[in-house]
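Okay, here's the structure, questions in a sec.
Of the protein chains in this complex, one is absent; all others appear in place.
The block that comes next holds chain A.
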Amino acid sequence: MNLTLHVWRQQGPEDKGRLERYQAKDVSPDMSFLEMLDEVNEELIKEGREPIVFDHDCREGICGTCSQVINGQPHGPQAETTVCQLHMREFKDGDEIYIEPWRARAFPVVKDLIVDRTAMDRIIEAGGYVSVNTGGVADANAILIPKADADTAMDAAECIGCGACVAACPNGSAMLFVSAKVGQLAKLPQGRPEAARRVCAMTETMLDQGFGNCSNHYECEAACPKGISVKFISMLNREYFKALPKLKGNKDA
């Protein structure tokens, strides 16, 4: 099939950026979306033009590196699918496709389709962990965890940190991302002692980094390639309100 692409090109964070038009010819339905772009790039290089720059790595839908908004939807039209796992059989001959980077204040464009997502690392650094040093821990089966809790923790832990939730949110909120980590650790006994400090520190950092708040649009859940549920945002809110009285006047709680 033959397609017309409208691709966001932006030289750097200061550049204004614009959509440019390219033709993708003889696209096979077995290609992944990124393989289709690879072929377009090969042609551009042979013509002496600069290839389109985009982020990708594992191409197995798990590293969370790929980050393209396709026809207005982060990761494209297929539910629970990252761009790298989106295949061209989802498109039709003659389609026009618009490809843009994640758009959010906290994710400045680096170049073309690449954005800077280190703000999400800073949220994890603020408290998205269990504070345990290596060595000297108890036997693994000494901590019993009900299967339902372990399963719920795993549902949350599946988050790949791609940032599609932020890109989909009208407020550019990272609430689904934060709630996934808070939710995972809140469900486990290991995470409890520092739960109050964790939820406050991560939420505060989220706002400091330029992400918005949640106003229940649920676009994040719809865009999430791993199907993380907004129920974790409710869990995050409960954790936050439980934490507030504990932390009043005691930042070290």
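The rule we apply is simple: a contact is a pair of C-beta atoms (placed from the backbone, for glycine too) under 8 Å apart; a residue touches a chain by one contact, two chains touch by 3 or more; residues count from 1.
Operating definition for what follows: contacts and distances are computed from a predicted model.
In the listed set "succinate dehydrogenase", "Transcriptional regulator", "Glycine betaine/proline transport system permease protein" or "Y4yA family PLP-dependent enzyme", the entry agreeing with the UniProt name of the missing subunit chain is "succinate dehydrogenase". Set against the missing chain, the residues A:E20, A:E96, A:D116 or A:D208 yield one that touches it, A:D116.
Note that of A:V53, A:A222 or A:L247, the residue touching the chain absent from this view is A:V53.
Among the residues A:S131, A:S215 or A:S234, only A:S131 touches the chain that is left out of the figure. In the full complex, chain A makes contact with the omitted chain through residues 28, 30-32, 34-35, 38-39, 42, 45-46, 48-51, 53, 55-65, 78, 80-81, 85-87, 89, 110-111, 114, 116-118, 120-121, 124-135, 137-141, 143-147, 150-151, 153-154, 157-158, 160-161, 184-185, 188, 190-191.
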